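Take a look at the following structure, please.
Every protein chain except one is present and positioned as in the full complex.
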Amino acid sequence: MSSLLELEELNVWFDLPRGGTLHAVQGVSLTLDRGERLGLVGESGSGKSTTVLGLLGLLPPTATLSGRVLLNGVDILAGGEETVRPHRWVDLAIVFQGAMNALNPVQTVSSQIVEALELHGLATGRQAKARVGELLESVGIPRDRGDRFPHEFSGGMRQRAAIAMALACNPSVLVADEPTTALDVMVQAQILELLDALCRDFGLALLLVTHDLPVVAQLCDRAGVMYAGEIVEQGPVEELFHDPRHPYTRLLFAATPDLYGEGVPVSIPGTPPRLDRTLAGCPFQTRCDRSFSRCKDERPLLREVAAGRSAACHLNDVPAEVA
Amino acid sequence: MSLLLQEPGLLAGDRPARSRTGLLWDVIKNQPSATIGAVILGIFIVLAVLAPVIAPYGLHEQVGPVYGHPSWAHPLGLDDGGIDMVTLLMWGARISLVVGFAATFVSMVIGGTVGLASGYFGGRTDTVLMRITDYFLAIPDVPLMIVVAAIWGPSLFHIIVVIGVLLWTGTARVVRAQVMSVRERAYVKRARSLGAGNLRIILRHVLPQIAPILIASTVLTIAVAIFDETALAFLGLGDPSRISLGKVIENAFQRTAISSGAWWAIVPPGAAVALLILSCSMIGRAMEDALNPRLRVSHLSAKGFRLRPLVGRGRDAV
Partner (left out) sequence: MSSNGLLAVEDLVVHYAVPRGLVGTVARRPQKLVRAVDGVSFSVGRGELLALVGESGCGKTTTAQTVLRLLDPVAGRISFDGEDITTLPNSALRPLRRRMQIIYQDPYESLDPRLTVKSTVEEPLLIHRSGSKRERAELVRDALARVELTPPDLFLERFPHELSGGQRQRVAIAASIVLGPDLLVADEPVSMLDVSVRAGVLRLLDSLREAGLGILMITHDLSTAARFADRIAVMYLGRIVEEGPAEAVVRDPQHPYTKALLSVVPRRDPRERSRAQILTGEAPDAIRIPRGCRFHPRCPVAIADCREVDPALERHGAAPGHRAACILAG
C-alpha cells in the first residue's frame, strides 16, 4: 500500500555566485501517510526548508533538483514545473516560514483566500465567500473578521489566516515551515492545537519543519532529523528521545533545555561542514563524541536499525565491544 | 573548552562577504555595465587630463578653413574658426569634467551633511532640514540656474556653486534614509549604551555604512552635473573664457554649422556629452543595484528550477 507522499533520493544543488555548487539536500527520502504527522527537525543550514521547497517545486532558477516526489505513487517532479504546478495547493499546500508577515497588506484577508479559490477554479463569487467563511471558522477566526486587513490582526491570527489560505483547496498534505517560531509560547500552543485538530478532523497529513525539538516531540508521531543536508535518523518520536541511534540526535536532545529535566544542557562543539565541498567520511564526525576510525573514511548510509527506524551511523553496525 | 575557528558552513542564504577594497571597485569589476561605463569614463578622463600634452593641435591654432571637412589629418574636421575638432573636444572635456566633478563635490558635501544630521538627530533638526530640502527640490533647476548665472555673472566658480547648490537634495534624502536605518542597529545602540559620544558613533559606525550609498549617489550626480553645465554653456551662460563641450556645441549653433552642413561641429561634442553622462549613469546604477537587494528580480523570472536525472545514491549523487 503506497504512501500518500513519498520522497525518493531528493537532491538539491544551488549554483554559487562565484562558481561551484552547494549540495544543500543530499539524497533525502521520506514517506508520509494519510493523517500522519511527520516532523523534519534540523538546525540552520541542515536543508530542511530547502527539502520542502524542493518537493513543492518552489526553488529558484539557481537550483537543480534530482530524485522523485511520489504523490499517490505518481512522480510529480518528473516534468519539472509543469507536472508540479497542478498539485500545488490542491494536493500539497504549504504555510511558509514567516507566512503571517507575507499577507498582502492592501487586501482584506477574505479576498486573499478568495483569490486562492478562484485561481484554482474551485469557486467564485458568493460560493467563494461562503467557503472562505467556513475556512476562517475552522481555524478559529470569526467569519466577519475576514473583511479586515492583515495589520488589524495579531500575529497569531495572521498565522491562522495563512493556514486557512493553505487549506482553501482541500489539500491532503499540509507542509508547515516553522509555523510557530515567531510566536509567543501561549499563541504557539494555540496554533499547535489548531494543527492537531485540523489533522484529526480533516484527515490531513502534516509535514512539520522546525528547529524546535520539543514542538515535534509534542505534535508529531514520527520525525526525521536532518544534518548537513541529509536525514541522519528517522523514526517514531518517542524512540528518538528514549533510544537515539545517532549521536547528533542524542546530543541535540541533550542541548535542549527542559522545564523539569535534571541537569544543565550542553552545547555540541564545532560547526556544521561546508556543503560546497564533497566530504570524506561522516559529516558529523568532527563534532561527534563517539566517533572512531571508520567514521573518518567511510560515510555511513541511512539504514534500518529497527522496525520503522533508520539511522546513518556506523555505531549501529558495530558490535558492543568496539568504539 | 576552546572553540575552534571553523569556517562556517556556506549556506544558501549566507551573507556575502564585503571585500575591503570597497563596493565601487567590486561593482566595476563584476558588473558588465559598470565596467563599460568605467572604461569610457576612464578614457575621457585620461584624454582630458593629458589634453595639453597630447592634443594634436593648438587650441587656438587655425589649421584650415572654416568648417573644414573631416580628413585624415583632422578626423573630426574643423570648427568655425578653423580649429581642429579633436583638440576642441579634448579641451572641452576638461572643463565639462572639472565642473561636473567640482559641482558634485559641493553637492555631496552639502547633501551628505544634511542627510547625516537629519537622519542621525531626528526630531526638530530632521523636520527643519527636510523642509529646506523640499524647498530646494521644488525649485526647477535649469530656470534657476539661468537666472542666477545671468545675475551673478558667468564664471566657472559661479557655475560650479550654482549647480552644486541645486543638486544636493537627492543625495540628502538617500543618505538620510540610510542613516536612519543604521542608527537603529544593535551595534550603534550598544556603542551608545557604552557611553560613546555622538561624534564617535557618527565617524566610526555611521559614516562607513553610508559611504557606499553616498558614492553611488555621487556618481549619479556627476552625470546630472555634467548635463547641467552643458545646458548652461549651450544657453550662453557658461564662462566665456573657457571652452567646455557645451560651449563647443553652442558655438557651432550660433555660427550656422547646421546650415553649412558641418555636422562634425555639432554631433561629436553632443555624442561626447551623452557618452560621459551615460557612463556615469551606468556605474551609478550598477552600484545602486548592488546595494539594494530588493531591486533584484531573479525571483520573478519565468524560468523555474532545473531537473537532472538521478545518478548514484545518497550524498554521492552527482
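Points to keep in mind about this one:
Labels for the chains are A and B, by order of writing; each one numbers its residues from 1.
Here is the rule we use: a contact is a pair of C-beta atoms (placed from the backbone, for glycine too) under 8 Å apart; a residue touches a chain by one contact, two chains touch by 3 or more.
Computed from a prediction, not measured in an experiment: that's the story for all the values here.
Between the chain not shown and the residues B:K29, B:H69, B:R185 or B:R308, the one that touches is B:R185. Listed residues A:Q97, A:S172 or A:Q188: the one in touch with the omitted chain is A:Q188. Here the missing chain is touched by one residue of A:A123, A:C199, A:I268 or A:L301, and it is A:I268. Residue-wise, the contact with the chain that is not shown comes from A:L213, picked out of A:L213, A:A228 or A:L275. With the whole complex as reference, residues 1-3, 5-8, 15, 17-18, 185-187, 189-196, 200, 204-205, 208-209 of chain B touch the missing chain.
For chain A, the list of residues touching the undisplayed chain reads 43-44, 154, 156, 184-190, 192-193, 211-215, 217-218, 237-238, 240-242, 251-253, 255-261, 264-269, 271.
One rule holds for everything that comes next: only the chains that are shown with their structure count from here on.
Here the CA centre of chain A is 48 Å from the CA centre of chain B. Across the complex, chain A meets chain B through its residues 9, 11, 14, 16-17, 22-24, 26-27, 44-45, 50, 54, 57, 59-68, 77-78, 80-81, 228-230, 269-276, 278-279, 286, 299, 301-302. By the touch criterion given at the top, residues 1, 3-4, 6-12, 16, 298-299, 301, 303-311, 313-317 of chain B touch chain A in their complex.
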